[in-house]
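Heads up, this is only part of the complex; the chains shown haven't been moved.
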Amino acid sequence: MAIYHTKMNPKLPVVALVLEVVMLILFGIFVRYDHDADAKDHHNNTKAQKNEFYFRYASFQDVHVMIFIGFGFLMTFLKRYSFSSVGFNFLIAAFGLQWAVLLQGWLHHFDSSTMKIHIGMEGMINADFCTAAVLISFGAVLGKTSPLQLLVMTVLEEVFFALNEHIAIGILQVNDAGGSMVIHLFGAYFGLAVSRVMFRDGLHGETHEKEGSVYHSDVFAMIGTIFLWMFWPSFNSAIAGHGDDQMRAAMNTYFSLAASLVATFAISSLTSREGKLDMVHIQNASLAGGVAVGTCADMMINPYGAIMIGFCSGIVSTLGFKYLAPLLESKLKVHDTCGVHNLHGMPGILGGLSGAIAAAFASEEVYGLSLYLTFPTLVPEDKNTPLFKRLHEWSDEIEPGKGRSPMVQGGFQALQVLISLVMAIGGGMITGFFLKHTWWGQASDVDCFEDSMYWEVPEAEGFTEVKTDGEHPLDTQDEL
Amino acid sequence: MAIYHTKMNPKLPVVALVLEVVMLILFGIFVRYDHDADAKDHHNNTKAQKNEFYFRYASFQDVHVMIFIGFGFLMTFLKRYSFSSVGFNFLIAAFGLQWAVLLQGWLHHFDSSTMKIHIGMEGMINADFCTAAVLISFGAVLGKTSPLQLLVMTVLEEVFFALNEHIAIGILQVNDAGGSMVIHLFGAYFGLAVSRVMFRDGLHGETHEKEGSVYHSDVFAMIGTIFLWMFWPSFNSAIAGHGDDQMRAAMNTYFSLAASLVATFAISSLTSREGKLDMVHIQNASLAGGVAVGTCADMMINPYGAIMIGFCSGIVSTLGFKYLAPLLESKLKVHDTCGVHNLHGMPGILGGLSGAIAAAFASEEVYGLSLYLTFPTLVPEDKNTPLFKRLHEWSDEIEPGKGRSPMVQGGFQALQVLISLVMAIGGGMITGFFLKHTWWGQASDVDCFEDSMYWEVPEAEGFTEVKTDGEHPLDTQDEL
């Protein structure tokens, strides 16, 4: 029988303090302001409005709300795990965004002349994006991990994330405005792989008594759902190109989400004998449209294309919750507390493939010359080609590309779906084996899904008899 | 005795799926991006900042929060109806915004040369506005309707809404920046008319036991209230003219809401024997200032004018909750679950009339030449008049108008109050008669205000004895 070492003092504080001091040192060595934030690069008032701040700060704040309120509250649905859901989410996102600034800086925009990372508006958004992947993985292992394990998972996962992102953006040069492949698909399968490696028979023989919701915890979770749903257009448009790209990304996401929500209600009712709606579906599958439209959010898919993608993803996701998730657990020993496979995994694949198709059929006829802005790899490599000259006359934003055809770009997009899958599952398994040791402080089977392992927990409303025992107020039902 | 058909499967899923497929087809035929979202109309970076996205997207997101979090949580105050409040709100808003894009597109900005609706930032805001009216009506019938009825109500109400909006904006050409007349007044009286037609004696003989709040459901409702209160300046300014109009609309709303809140606290305490505050008043009447300043939000009413309007509306609204609502139910058989008559109905009329007065007394002395931008109907019809020439020299935004005097414009504004009332009550009665049939799945009297008719409901906290019965955990009190 396993021995559990759930006492977090001094393990957790020591690791957290060391990590934060390391952040401080690495930031001191490497991180400086970019030109939009540096006083030396001050522009006068006429040009101030061209600061990226005014193009992206409102979107950034919406993304920030999704990370901290959205993911945090979405996971409060468990009856006795709300402190941990929202609290650990808070911790790993706040640490994770610092670590992401360093990793993404080193890999994607390291200034080798000054040996510095210059951080600005897009860097902040990308850091938040990176933490989103970790929070998705958190959803798969929710209730079964200690805060220490989660911190360490954050450290490791972000390395794999940054590598995969580097392949996608730096090497294959694929489009993924809303991160269907790089964030959602990756985060989901990484978490599932961790969960698979750490699978415990004792925990899942029958549905764990505490692994469910109560009335008000479901209402709290709806706060998370709705903030995610509302601000997803900002997520998918946050780092899209200025102007029409950003506008289009927001609009496509708006329509895709609306369609996936209606589909979710319909399928939830249709798959219930009584036609009763299931809160789990509404809380999660309604968001699938945001995931699935992510890669092609800034492409010319038109509102009806967005609705089609959203509609399909809502159906797939709800069916996943209803029929696939139980199979995954019983057949493959993959336990997925929040159902991230249904919300982020499958819709992420759908999104990656939709993006590949949309890219493969992109044309100058539809995009005009801005085809070459939305897909910079389609610009010729050679500055002397007639096409390049024509493009350069039209816009000085144009830089030499790869000379790919749309079909080839579509192929690369599809390839990235596969690579993200491999990187996620591989990275997740490695991380899982590393975290499996009970030294990291995971709870015993019976104490999973239970705040009081890691938190001072006050009485719950209405449990008047609780006060006397004083330590574990929520457990009185069990003891009867 | 009526027989109730509350089983939603397959009625609800079939209707929802058919509606969504219809949306998909109609969007495919009719809806395309507007010039701010179309890649073909890409502007270079210098002009990108003139994209409507940067003028209105932050406001749009605030409106979006009001629609989904604001209205959704405001209605969670009922003790056993939080899932339905926030969930049905979610469903009908997400479906409703798609349907609104089509209706408003056909009626207001249909491009007859291409047979297309071109949708952009303002279209998205207006679609959200249209759903706001439906959600207000939902407040009047909250707890007494099935999700299927609500979906059908959305389909029908938006048609009447778009017609009334067409009269207001297309024909009478009145100003209504924040929609006091077109959204709030219309939504309230439409809902009241539906509620009147569907009135059931059995439900309201004495106050329904479940039609009340519990402690935490009232706190949840405050989330809705406060998000509505905070973001109302964005609602009223979202589609106002660029620059000072938008700034003024936000500021007037800010002050009006502050004043209505103070008035609400005062009157709530004053009308209680003990001076105790009533959560129903705080949750609702505090918002009356946002409704009442809607029509004249972008007019030169000055901050003191805004405070006066807010102050009066807070008083009227609170008194309405205290004294008028019970009379409406007992004398006129109009049951109004959320008190939309007090929050949206009366303040909407007040807002419409305030707007008429503010328009009637508008003058070049106060507005300068931008009088003719705020009230385009005051521009002469004839381009050869000296006034038109003077205006055209000043600004090339000026287009020929109707040559109305401010007084005449004020008259048209007042007329629209009446028309909105007639359209709302007429449309609501028709809709009510259509929805009255029990085939649509409304609950029996005793099962109203109860989530478990349409939702899988988990146990409530503290009801330990509930687990055994397993189906309707919240009903145990009744069975004692």
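Remarks
Should a chain be cited, it is by its letter among A and B, assigned in written order, with residues numbered from 1 in that chain.
As a working rule, a residue touches a chain if its C-beta (ideal position, glycine included) is under 8 Å from a C-beta of that chain, and two chains touch if they have at least 3 such contacts.
Worth saying up front: this structure is predicted, and the values here are computed from it rather than measured.
Within the whole complex of this structure, the shared sequence is present as 3 copies, and 2 of these are drawn in position.
The working rule: only the chains that are shown with their structure count from here on.
Inter-chain spacing, taken between the CA centroids of chain A and chain B, is 33 Å.
Chain B makes touch with chain A in their complex at residues 7-13, 16-17, 19-20, 23-24, 27-28, 31-33, 36-45, 47-49, 51-54, 57-58, 61, 64-65, 68-69, 72-73, 76, 82-83, 86-87, 90-91, 94-95, 97-98, 101, 119-121, 124, 147, 216, 220, 223, 454-464, 473-474. Against chain B, the residues of chain A that register as touching in their complex are 49-50, 54-55, 58-59, 62, 79, 212-216, 218-219, 222-223, 226-227, 229-231, 233-234, 242-248, 250-251, 254-255, 257-259, 261-263, 265-267, 269-270, 272-279, 282, 286, 300, 302-304, 307-308, 311, 366-371, 373-374, 395-397, 460-463, 477, 480.
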